[in-house]
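Yeah, one chain of the complex is gone here, protein chain that is, but the others are all in their spots.
After this line comes chain A, so read on.
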C-alpha cells in the first residue's frame, strides 16, 4: 500500500485545517493589537495582558472555574471509570439498558435541557445555588464523556491478563488496581482532561446551576462578549488557548513516546 495523496486530498485538507485554525489565529494576533478597535491593526502591544491583572472580577472568576474544574473532573473520572467497567465487564445486570441510555443520552443532550433540569432538582432539594451545585452539575455531565473514553480502551485490550490474575486468586478489586488500571491509565488520564476542559469551558449549564459568588470565567466572558468584542477578551482567550494547547500537545507527546516504546518492546519480544 502506498500513501499517495491526490490533489483533491491535499486541497480538502488545506481547506479544512485553514477553516479550523484561521479564526483562532486571528483572535490570538489581535490580542496583541495596540488599538482598542479589534479590527484595525495599530501595532504590537501587550497592554491588554497587563490590564487583565487589574481586573479583579475576571481573576476571581478564573479561580472559581479552576476549582470547579479540578474537583468535578476528578470525581467525574472516578464515577465515569466505574460506569465504563460496569458496562464493558458486566454484560448482565438489572437495568443495564437504562444505564446505557443514561450514559449516552447526556453526550448529545442539548445543554439548556441539562442545565434547566439540574437547576430544578437543586431548587426542589432546597440547595443554595453556588459552588457546590455547579460542581455537582459538572460531574454529572462530564462523567459520561469519561465513560465513553475509558470504555473504548477497556473493550480493546487483552482481557486474558485480568482472567489470569483472577485465576491466580486475586480479588476483583486487586485485579483492577494491579492489572486493569495500569493498562487503561492513559484513557483514564485522557478522560480526566476531557472532563476538565468541558468543565472550564461550560457556559450554559453553569449559568443555570450557579449562584451569587460562584460566577465562572465563561459566564464572565459571555457577559462581556455580549457588549462587544474587546481586546481584553482576546487576551483572556489567548491565555486559555495557550494553556489548553500546551497541555494537549504534552499529553500527545507522552502518549507517542509510550507507543514508540511499546512498539519497540513488542519487536524485541518477537525477535527474542
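One rule holds in what follows: contacts are C-beta pairs under 8 Å (C-beta built on N, C-alpha and C of every residue); 3 or more make two chains touch, one makes a residue touch a chain; residues count from 1.
Here is the rule we go by: contacts and distances are computed from a predicted model.
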Missing subunit (named according to UniProt) among the choices "Cytochrome bc1 complex cytochrome b subunit", "ABC transporter permease subunit", "Dihydroxyacetone kinase subunit L" or "Beta-ketoacyl-[acyl-carrier-protein] synthase family protein": "ABC transporter permease subunit"
Which of A:83, A:134, A:187 or A:214 contacts the chain that the document leaves out: A:83
Absent-chain contact - pick from A:34, A:70, A:183 or A:244: A:244
Where the missing chain touches chain A, by residue: 1, 3-6, 8-10, 12-13, 15-17, 19-21, 23-24, 26-27, 30, 38-39, 79-80, 82-83, 85-93, 95, 98-113, 116-118, 120-121, 123-124, 136-137, 139-140, 143, 147-148, 151-152, 155, 159, 162-163, 166-167, 171-173, 176, 193, 197, 200-201, 203-204, 207-208, 218, 221-222, 225-226, 229, 233, 237, 240-241, 244-245, 247-249, 252, 256
